[in-house]
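Then we have subunit A:
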Amino acid sequence: MISLFTAEGLSGLLFLGFIGLTLAGALIATNARSLIRSVAGLALCFLGIAGFYYYLNSPFVALMQILIYVGGVCVTIIFAVMLAGSSEVNKVSRHNVLVGPLAFLVSGLLVWGLAGLALKTEWHSSIFYVENWGTVANLGQSLLTTYSMSFELISVVLLVAVVGSLVLARQGRDK
Partner candidate 1 sequence: MGTQNIQPAIVQFAQLDKLLALGRANSLWPMTFGLACCAIEMMATGASRFDLARFGAEVFRPSPRQCDVMIVAGTISKKMAPAVETLYDQMPEPKWVIAMGNCAISGGPFVFEGQYGIVEGADKLFPVDVFIPGCPPRPEALIEGILELEEKVTGSRRWPRVEVG
Partner candidate 2 sequence: MTLDPEIIRLLAFLVGVIAFASFNAAYLVWLERKEAAHIQRRIGPKEVGPFGLLQPLVDGIKLMTKQLIVPAGVDPVLFKIAPILVMVPAIMSFVTIPFSETLVARNLDLGLLVISAFASVNFLGLLLGAWGSRNKYAVISAGRAFSQNVAYEIPMLVIVVTLVMVSGTMNLTEIVGLQMGGFWHWNILNLAASPLMPVAFLIFFVCMLAETNRAPFDMSEAESELVAGAFTEYSGMGFGVFFMGEYANIVIGACVATILFLGGWHSPFPDTIPFFGASSVIWFLLKMYFIIFTVIWIRWTFPRTTFYGLLNLSWKILIPISFVNLILTSAMLKVF
Partner candidate 3 sequence: MIDYLKEVISGTWSLFVGLGITIRYFFQPVVTVQYPYQTLPMAPRFRGHIELVKDEETGETRCIVCGMCQKACPSHCITVNGEKREGVQGKVLTEYTLDFTRCSLCGLCVESCTPKAITFSKDYNLAGLSKEAYIFDLKAELSSLPAQTKLMPFGCKNRLEAKN
Partner candidate 4 sequence: MNCAAIKEKLTVIGVEMVSEAEYARKGFALDVQVAPHLLVAAVSVLDAEGFFIEAITGVDWLGEQAALRKEAEAKVAAEAKAQPEAEAAAGEAPPLVSQPAEQGEIPEDALEVVYDFNHYEGLCRVTIRARLPRSKPEIATISSIYPGANWHERETHDFFGIIFVGHPYLVPLLLPEDADFHPLLKDFRS
């Protein structure tokens, strides 16, 4: 039992906070009645995940998570909600009444299965801790050497996405 009032203790507490943030955010995101609250929940969840990344020793990815997911994706979704003008509370479900419980059941089973798998499996840790482990410099090098092809492809995908969304969004504008 480590003390709460040490650096490790506090960081452990913070980690618990991140777990809470992530799960609460995710639950809000899927269950909130108003869309805009869902997005807010999603943002919380992303912040929590960024915290995990920080604990996983990759602050760069953590910051990118905040920059792209919170500052980019969430903001864009909020903007879309504004455009579609639908923060309106979800209408009464027109799904079959069974869909809700069924979804719960299916996802519950999935979680049970996956978590069970994760906990039961013997993970062969090949941990070899390196001092400059996964720094930005490493990342950059890998991106431009080993993964340069995928890096280029990603940029093409992004370009296509930008052009595509512009085309889609402009439709109906020119009258």
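A quick word on the picks: all candidates are chains of the complex that A comes from, given by their letters.
Here is the rule we use: a contact is a pair of C-beta atoms (placed from the backbone, for glycine too) under 8 Å apart; a residue touches a chain by one contact, two chains touch by 3 or more; residues count from 1.
Since this is a predicted model, take the numbers as computed values, not measurements.
Participant: Which candidate among 1, 2, 3 or 4 is in contact with subunit A in the complex shown?
Facilitator: Candidate 2 is the one in contact with subunit A.
Participant: Which residues, counting only subunit A, touch candidate 2 once they are in their complex?
Facilitator: 3, 5-7, 10, 34, 36-37, 40, 43, 59-60, 63-64, 66-67, 70-72, 74-75, 78-79, 81-82, 87, 135-136
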